[in-house]
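Below is one structure, written out as structure tokens; comments come after it.
Here the complex is missing one protein chain, while the rest keep their positions.
Chain naming follows the written order as A and B, and within any one chain the residues start at number 1.
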Amino acid sequence: MACASTSGSSSSTESCVLAVLEGHRDRVWHVCWANAGDTIATCGGDRAIKLWRKTTQGDRKYQCVETLEKTHTKTIRRCGFSRCDSMLASVSFDATTCVWERPRGEQQHELLVTLEGHESEIKDLCWSQDGELLATCGRDKSIWIWLKEIDDQFECLDVLQGHTQDVKSVLFVPGTRALLSGSYDNTVRVWNEHDDEWVCTQTLDGAYQGHESTVWGLCCDAEGSRVLSCDAEGMILLWRVVRGDTEIALELVSRNMVPTKAALYSVDWSPSGLIATGMADNSISLLQAEKAEGSPEDPGASRQVLKLVKEIRGAHDGDVNCVRFNPKDPGVLASAGDDEVVKVWDVGALIQ
Amino acid sequence: MGAESGLAERLLALGDARDEDEVDREQRRLEVAKDASDLVLQGRLSLLHLVAMKQTKHLLTSDSKLARTEGTLLLAEVVKGTLTVLKKHEVDHVLAFFCERLKDWHTLRATLSGCRALLGNTEGTGGSGGIKKMAAGSDGTLSVSEGTRLTKENAKLLARSLFEHVDVQSHSQPNRQLCFEIVDALLREPYDEAVLELAAAGPVASPPDSSGSRDEAGEDLLEVLVRFLDGEKDPRCLLLAFVSIERAVGLLRGKGGRELDLAVVRNAAALADVLSCYFPLSFSPPKDAAKAVTREDLLEALFSCYCSTPSLFPHLIQLLEDRFPSPKSETKVEGLRLLGYFLEKFAGDLRADYEEHDEKKQELEALVDQAWDLLRAQISQRQDTASTVADASCDVASRALEALGKLADLLGPCSLKVVDLAFEDAEVVAALAACASGPSGSEDPPHRPKSKTMAHCRALEVLSTVAGSSVLAFAEVLRRTREAVDVLQGLDREPILAVHFVFKMTLALGGLERDASTEGMEEFRVELPDLCRALLRLLPRVGMDAEDDFRTASECLGALENCCALRGDWIGKEVVEEVVMGLVEFSLSPGGAATEDHGVRVALVVSRVHRVHRDADLVDRVIRRTLEALAAGGEWEGDRALLMLAVIAEERCELSTDIAFKLTHRAVLDWGHGSGPCSRVTSSILTKIGTNIMPHLYKCTCDHRESGGTLKPVSKIVQNLIRLLERALAAGHGEEEGVLRNILCSLSYTTMLCTEEMRAEYAAEAVGLLASGEEALVVGEISTSRPAAAAAAAEEDAPLLSLNPASEVAGEARHLVAAAVLTPLGVPLPQGEAEDVLHALLGGALGAGTDVAAGEISVALAGRVNGLGSSQVEEIVVPLVTEVLLSHVRSCESGEGVSSGLTALAWIARALAMRKHKATDAVLDEMFSVLCDPENKGQALSLGRTFSAVISTEHDALVDTWGWTAKLLWRQKLFVSLSSRLFARLEQNKGEPDTLAGLHQVFSHLVKSVHFSVLKPSAKEVVRHLVASVPLLLSRDQAQAAGALAANLETLKTALADDAMRGVVEDEVGEAVAALVAACGAGRHNGGRSSALLRRRALECIALLVRLPHHVLYPFFHEVRKQLDRCLDDDKREVRSVAGSTMRAWRTL
């Protein structure tokens, strides 16, 4: 059935599919890796979170080990593991955030807490690198910052108002408490924190040669020195993170258009520097950040542009909603699509 | 007496029941009344005693009107209940009491119902339908046997006091209705006598307020009734009132002598005055009430009121004059209807008056004048109505004409008043003038506007109508017309008008023949021949295109027809002959003036003449002439001639044999000798014979058989046909096939008409002819007539029985064989012969090269078996099957052999099954063993198909010729034995996919052949096998498999739709879903049409699945939804749309 459903893609890429994870009853919105790289969590329109673990036999095969359902009452838009993988947070259109915990030694997750506060659909979440903070954003134009306390309770530190439309994505810049957010109002905003208060220090809109359409996704390279943001008109912007002593700021490096101009729902940056995008034309593109021809060395990577390495047409039988590299094994990419399946790709084979 | 005392108290209680509401009181009253009347009936209490009881008295005479009402009502009830046992004096008292009470306004309701009760049951004696309905509607408590009756005196008293004291229109509807019912009853047997006497005795009532009455004498009966009626609105009352008035008038005019008749005359004006308010009758009855009075009822009653006395005539005319200006043509039509009735009814009386009294003469003539103008207006109105309302106004006009005719009758044969009127009529004069003038010699006809012509036509119609009224009138009209215009010339000059006139006149004449010996007529009679000749001459000229001319042409024909149809002694034989031949010439004249319709028309004329004059030689001449035309060989004449002959043949049965013979003979001659393709004419002759004449001949002969008619020339026909067959065969097939078929068709029809020995004869001949190819059917056909011959033929050369499936005859063959072999006229064969026939046919079937052929002959065989006596079945069929058939099947190794064998088996089985013969099962078993024989698994699918002939409905049309359609139940019975076996086999052959497929082939026909309800008892298996069959048949790609699959899915669908089946399906749901989902994808990639159908069916089934409980379906939800997603993208639109709706069904889960 899987092969039948991926009939769109060419046989060559067919061989690069390590696994097709079937089980979701509706479009899969999001896929995320445990930091240990051994587990995938997926969620989607069927209001369920599924956890897939690498099976011991035959290294890169996966099986569904757990399904967390009957908690969210609407689409689960995104989910994400905390730094130490002990916790899994999920945000849903039902305006709640759930935090699940897997006690030490246990196999199963149990619901730790349900965070309420957003007025309507929540669309993204992000754990801070230290695992202390959890940011959620959504339709109500606000971003909520939650602090995990010792007793595993969560306290709302701050509610960030500023976007004029719903906030589609949030991202903690690694190694900082600074926060980036992308929105339906076509802007990317930078939020810097001073003693538990976040202030919008930059609003990158058209005027800053920023995006001219909905910003769907954000990601950051391993070092936390470069940021990518993608939008609904097939534009990927490469930003350089300028670190002041207390604050950070973004500085535009290059504007890159994917050939198909299709909407970009997701972008991710592998530890090894490869970039993947998930797009509305069912395809996944692999890109590389390189310095523009004829430009002199620039240690600050101030003149980099994105080069297309490989385009996988018909990667899914529907929009590709999310792409995520395995944090431990850059050679493995997971993607989630409207065709209700999650695919795990052998990147090495792909770029061959 | 205890009972009485009990009664007494309750009586008392009745009195003071003010507080209670109507219903309770009535309830209580009825109870009391019941008990009281029981007492009376048991003779324990007499009515008088009851009345005399002080409680009752108190009730009856209390000054509380409520109490009085109660009392009276009670009394009424009791009377109703006890009418049968009442003594005369009791009746007298009670009646007297009631009559007295009629004055009491408050208790009127009660009193009236009392009186009503006393009159007894008038139910069912109602005159008009409306009355009946109402009687049924009015409370049934009046169900009293015609036991006690009021005496005349009682009746008179009642009538008088009713008339005297009750002012009907001042009361409520129920009271009014009661009054009218009473009046109605009084005017019927047995009381009418009394009322009559009363009326005769002078005024029946001094009006309630004497000031209002016209004269101190008081009112007479009619006056009263009119007073009662005046202002009535309620339809039921109205109806009663109308009826009573009619009866009253009838009574007075009928039995009462002169005086009363005069009374009627005296009141006519008043009556008309009131009645006129009700015309036109605007009343639309309520939808709901079925028993309610309809507008028709009322109208009818009103009309009969008007038609109750001739004295209303003047008023009637007046009425029409007032009403006709109305724009509604309905009003006019009804008005004219009324006038029509009236004139019909009273023409006699009026005429009598007219002739007796001179003083009446004037006024009547005046009236006629008036009426005349009225009607004329209506008639001539027609032309200026817009085409939209044309038909309505046509109706008006024609009714007006009708009325005019009656009016003409009115003054009687001796008065020419109307004729005068007609000729004074401006338009008539104009028309005649137009007729006389004409194009005045110049070539171009005067360009008169059509409307004008129309007007003239109408005017002339007036003339003819008048003429039609009486011989005298007719003669007079003739005379006067002749003065105005010379018709003969008119025909030349002004054909349209003249012909129209003549036509109408001849039409009118038709009615007057009987006393046509007036001298005026004599002249006409003398003229007639010339007239006819003139018309004949005219025909070709008017035959030309333009629509007016066309109408003229057919009127011309019509006129001639009418003439010919006149009594022989009136119009001479020769003339008729001349005319008919003339017509024939006309319609055959190659010039083509006559259209086909003319041809047909002429043929009809001929037939009519034949019917009227029985002039054999004339018809003979006609036919000969036509045949000559045929022989002349010109295509046009040929067709025309044939057409006419066919028409004649169909019109006059006794002629058709002759014609058929002559035609066949013609064909034989025409075809020359032996080979060579037949001429076009011949072939068209054969077509006509085969398709029209013979079937018709057969039909009407069959009718004749009952009436013992016989026909000799049939034998000749057969001989000819056989000659033709000979030629046809000699000529070989190819384009002759059509011909051949027609010949055979005719042949089979004719042989059915033959007697046994005749058949034998021809059979011999025909068999002699058999050479090759298509004659299989002839064999079949002949074999009915002569088994020996058939046998001979069959043995002679079996291959000859092989039909060429391509030939169009093959298709026909089936029916011919069926028709002939299974001929309903066929008598059961004697033993020996039957055996021969069957052997011959079986031999043929088995020998037949192709399935088709085998099929054809098997049908014949089966039909024959079906026709056998049951003993014969035992002695012949069973051995035939076991010894010959089965041994053949077992022995032969060729696939064809097996299948043709199975075909024969299947058909025999079917025949047996239809007779519910016990041998059936045995045969079935044999068939199954053939089907499941591993040897045959290769062709199992097709064998399965063959097998299913035993029950499938496809062949029903074919089998109808067996005349067994009545016994449809055979199928259910067969179903039982067949299904049990089938299921068993299905189990046994699990391992054999091919065989299974074959069995399922049968299965699908099985389930398709019966109504679903029949399946129910074995529902479990059925469903299981249905489901199982799907994947199996899917895996086969033959078309047959697809067919079976489609059938099974269809059945499955029915099963799913049936609530009772849910449980059964539920157990199979897993397999079902899997199978259906698979079927949805069927042939998706080659997207074949048939598989598209399958997919659709499968989807429909899936849609129906949602009727199952959700927890059952839930596990499959995702799988199904996925599949549906794919179906939404199917290659075929139909499938996509079904998928859409199925998706919707599932989304609701």
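Simple rule for what comes next: a residue touches a chain if its C-beta (ideal position, glycine included) is under 8 Å from a C-beta of that chain, and two chains touch if they have at least 3 such contacts.
Rule of thumb we're sticking to: contacts and distances are computed from a predicted model.
Engineer: Could you check which of "Iron-sulfur cluster assembly protein", "TFIID subunit TAF5 NTD2 domain-containing protein", "BBSome complex member BBS4" or "Signal peptidase complex subunit 3" matches the UniProt name for the chain that's left out?
Structural biologist: From the listed options "Iron-sulfur cluster assembly protein", "TFIID subunit TAF5 NTD2 domain-containing protein", "BBSome complex member BBS4" or "Signal peptidase complex subunit 3", the omitted chain resolves to "Iron-sulfur cluster assembly protein".
Engineer: Of A:184, A:239, A:269 or A:345, which one is in contact with the hidden chain?
Structural biologist: Going through A:184, A:239, A:269 or A:345 one by one, A:184 is the residue touching the chain not shown.
Engineer: Check each of B:38, B:1066 or B:1131 against the chain that is not shown and name the one that touches it.
Structural biologist: Checking the options B:38, B:1066 or B:1131, the one contacting the hidden chain is B:1131.
Engineer: Could you tell me which of A:158, A:268, A:317 or A:346 touches the chain that is not displayed?
Structural biologist: A:317
Engineer: So which of A:214, A:229, A:256 or A:285 would be touching the chain we can't see?
Structural biologist: Checking each option in A:214, A:229, A:256 or A:285, the one touching the absent chain turns out to be A:214.
Engineer: Quickly run down the residues of chain B that touch the omitted chain.
Structural biologist: 1086-1089, 1092, 1125-1126, 1128-1129, 1131-1137, 1140-1141, 1143-1144, 1147
Engineer: Would you write out the residues of chain A that touch the absent chain, in ascending order?
Structural biologist: 45, 74-75, 77, 93, 121, 123, 139, 166, 168, 184, 213-214, 232, 280-281, 317-319, 338-339
The rule we apply is simple: only the chains that are shown with their structure count from here on.
Engineer: Rounded to a whole Å, what is the gap between the Cα centroids of chain A and chain B?
Structural biologist: Distance between chain centres: 80 Å.
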